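Can you read through this structure? Questions will come right after.
Complex shown without one protein chain; remaining protein chains in place.
Chain lettering (A, B, C and D) follows the sequence in which the chains are written, and residue indices restart at 1 in each chain.
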Amino acid sequence: MDYNFHWRPVFKSLPDLLESALLTLEVAILSMILGILFGLALSLIRIKMTGPLKWFAVSWIELARNTPALLQLFFFGFGLGAFGIHFSPFLIVLLGLTFNNSGYLAENFRGGFNSIPETQIRASLSLGMNSFQTYTRIIIPQVLRVVYHPMTNQMVWAVLMSSLGMLVGFRELSGETQFFASKTYRIFEYFAATAIIYYVIVKIILGLSRLMASRLFKY
Amino acid sequence: MIKITNLHKQYGELEVLKGIDLDVPKGEVLSVIGSSGSGKSTLLYCINGLEPIQKGQIIVDDIDVHASDTNLNSVRQNMGMVFQQWNSFPHLTVLENVALAPKIVSKLSKKEALEVAEKQLLHVGLGDKLTQYPSALSGGQQQRLAIARALAMEPKCMLFDEATSALDPELVGEVLDTIRLLADEGMTMICVTHEMGFAREVSDRVAFFHEGKIEEINQPEELFGSAKSKYLQKFLSKVKT
Amino acid sequence: MIKITNLHKQYGELEVLKGIDLDVPKGEVLSVIGSSGSGKSTLLYCINGLEPIQKGQIIVDDIDVHASDTNLNSVRQNMGMVFQQWNSFPHLTVLENVALAPKIVSKLSKKEALEVAEKQLLHVGLGDKLTQYPSALSGGQQQRLAIARALAMEPKCMLFDEATSALDPELVGEVLDTIRLLADEGMTMICVTHEMGFAREVSDRVAFFHEGKIEEINQPEELFGSAKSKYLQKFLSKVKT
Amino acid sequence: DKLDDVIDAGVLRCGVVLDFPPIGYRDANNEPAGFDVEYCKDLAAALEVDYEIIAVTWAERLPLIVTNRGDVVFGGTSDTLSRAKTVGFTIPYAIYYAQAVVGADSGIVTVEDMYDKKVAAAVGTVPEQEWLKIAEELGIEGNYQGYQSENEVFLAVAQGKAHAGITTNTTVLPITQQFDTVIAGPRMPWGTDYTSVVGPRMDVTWLNYLNLFVTQQVRSGRYQELWGKFVGGEAPELRIPGVYY
Partner (left out) sequence: MESASTYFSGFNINDLLYLGEAALRTLWISFWAISIGSFIGIFLGLALSISRVIAYTLGAVLDVFRSVPLIIQLVLFFNFAPIIGLRLNPFEAGLIVLIVYTSAYVANVARGGIEAVGDPMRRAARSLGMTYWQDLRYVVWPIGLRAVFPAWVGVALGVLKDSALVSILGYIELLKASQILMTRTQEAILILSIAGAFYFALSYPISYYATRLEQRWSE
């Protein structure tokens, strides 16, 4: 083995890497927030509605779940460019992840809604609550508990998937790593450091999620 | 108080209620019995406006429940309903369960809502469980919680749909006692039940449902003692009275 | 037949069996009673070699179950065990459930295994369910299936661990009848049970467990009639005998 | 040494960048083609071994050598001193200069026009690093966007995502012919790009062999022939004015 490991440049650019990790988190969190909103809407449309809107929701969900995330990113990147719609790399990644998250979360939510017995709705209507109150006060809080664990997993996924940003020119953690690696040719060293950063991020997310769960779901 | 005339209800093709006429005066306790699928639950749902009807009229306290300009939510505030499954809201504490509707529906202040809730919980004997979550309660306690929750809206009448049938035998008693209490206090009630003993003891009248119709309705002694309808005779011979 | 001397068993720090001495001669039916957590199930697991022991000896049919050179699988073939939960294999038909172990453990031919299985299923009264899947059986039938499955290995003794406690009251009878049948046929048996009536009627002796020890052991009339230990007296006063 | 290794293995593993028409690209059958590909074949022929083309991105060119996934890279690699700390360079085998392609309606004529416009280049190339240097001096870094491949750069310019893409003079013609919306832009204000064949840094015998190969290509006229075929016109003089060898 005649390869010499050079770790010095990696340490030197560690601050930059960590800063770009914030970008990774930012895009992952934003895509989760949007994904939850769209996912909720999609799942409700899929459960409640018929007609074109339902087909739209079903296509979205199934396309998101049955094609690679990278392909979805490319679509928002180069595909839509053909129609003269241009997004910055940040937006490409955000939209791609949101599209993907929404599809997966919609199915989680659907499972969540199905797990709430019909009688809960009846009970809350019979108390004189309107449908909106029933959903916001009774159904959704319970659904959130059912989907909390899958949602945490999806958040981890969003972080992992955001690494695809490096393939569409987004300088999040992976993109930044690639940029440095291409300047110093220390690919292995840089990506090893980045792997550790990802691992730590994921562990932190899981830890926080557990902490939050214990505060949120006392019942 | 509750006046039903010629009520017809279909689920798709299936006609479940085939012309019901029923008059429940204020303060009466009416028990509804009948075999499974005869439409007992459906009747309660229609009275509460939880299911649309096809024909007929349901007047509760001078309001036509199914008229298009009726505000269903305010109708429901006057009618408490308790279901077979304990429908306590699992994500709220016992106290919050009861206080929620007074707060967001009756628009009481938070403090008032909590007071009302506490009062009703004491009423049904759950005064020591206020901060627990429903998962920590027994089935019977959860069912009493559901009753307290309905009572907190200070309804003029109560609808019970087999409120005890999902309970273990040893827990049935405590819920029946609570209902009995309400009856004694003069609450107007319709109770779908399969506890014949309870029906006999508490009700002013008992209605026997058969295939979407009221086959026989009478004072309990008459109905259980000298059933006229042969379906009722058959039904009574199958259940232990 | 089964000879246990000074048996000690710990789960980690927790000492569950604290020196058990027990001798079950061939043909005896021994019932084991005692409150929850007293170590009854653990004893059976140790006899069957399903849990390692820390001290003492268990000799079954002249074989030291926990000696390091013992072939546990062949010991187990001589000992049938039936658990509280009906552990029928859901992916196999009733007949296949029973025939599996004879085929793969006793290495019978497929035909022989099926014959043995059918015989035992007839024995426990499941002759008409051979091609059903367990999910189509009632709890009592599933439990009898488990008994047939154990019997198909033609064991010299049977261990029952609360074989009826997961059953609805109306199903308990049919399983007890099956066990009674085995007792009449002279099978050596240890039955952990909470059916005092059954213990009294079927057993040659009854052992009362208390905190990992045999507190009292005697013929049923003596034990139930004039209990010496105050723990036993307390225990008996709590359960309906 | 490497020379023996390659002869031993019977295969020459060539890294070539294939989104660099006409120097490296894929033909209508999606097979590798171009000036660099021909050079690779010539080298294999000289060594009397088979060749294997490894398609690499700009950023992967040098790691390919560093991690020994390839024996040699023909990939328009400029011979900077900083790179020479990592890999070994031959004498120059081709000369390019950096030039921009710009959107037809971007209004860019001079380099100065590009300062306040969106500029794109491929990640890990000399143009990227040179432009970022200029940008840093002028404090206009935010307008730059790196892409995985030059192709994506061209696409970005064609679709209007970027106003200018920095590439190599040889590529400008095919690109402007392909896209109606793209025209040739200014030549970039940094030096001529002397590009070398790349091999492992420590393998001097191998680098010697490669040096000889480069001079042989020129002497035999093959250099002129291939340049004429793929780029057109007179092949540039490889000798560097004022430098003696």
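Methods note: a residue touches a chain if its C-beta (ideal position, glycine included) is under 8 Å from a C-beta of that chain, and two chains touch if they have at least 3 such contacts.
Bear in mind the structure is a predicted one, so any value in this text is a computation, not a measurement.
Checked against the hidden chain, the listed residues A:Leu22, A:Met49, A:Ala195 or A:Met212 yield one contact partner: A:Ala195.
When the whole complex is considered, the residue among D:Ala55, D:Ala84 or D:Val109 that touches the unshown chain is D:Ala55. For the chain left out of this panel, the touching residue among A:Ser126, A:Ser163, A:Thr184 or A:Ser209 is A:Ser163. Note on the undisplayed chain: of the listed residues C:Met1, C:Ile59, C:Val105 or C:Ile217, the one touching it is C:Val105. On the side of chain D, the interface with the absent chain consists of residues 18-19, 21-22, 25-30, 54-56, 63, 67-69, 149, 151, 154-155, 158, 173-174, 177-179, 228-233, using the contact rule stated above.
Taking the whole complex into account, chain C touches the unshown chain at residues 45, 48, 50, 73-74, 76-77, 79-81, 83-85, 87, 89-91, 100-101, 104-106, 146, 149-150, 153. Although one chain is not displayed, its contacts with chain A can still be listed: residues 1, 3, 62-63, 65-71, 74-75, 78-83, 156, 160-161, 163-164, 166-167, 174, 187-188, 191-192, 194-195, 198-199, 202-203.
Criterion: only the chains that are shown with their structure count from here on.
Centroids of chain A and chain B (each the mean of its C-alpha atoms) stand 46 Å apart. For this pair, chain B with chain C, the centres built from the Cα atoms lie 48 Å apart.
Residues of chain B found to touch two or more other chains are absent. Chain B makes touch with chain A in their complex at residues 45, 48, 50, 73-74, 76-77, 79-81, 83, 85, 87, 89-92, 100-101, 104-106, 133-135, 146, 149-150, 153. Chain contact summary for the complex, chain A toward chain D: residues 2-3, 78, 81-82, 84, 86, 89, 167-169, 171, 178-179, 181-185, 187-188. Residues 117, 119-120, 122-130, 133, 137-138, 141-142, 145, 217-219 of chain A are the ones that touch chain B when the two sit in their complex.
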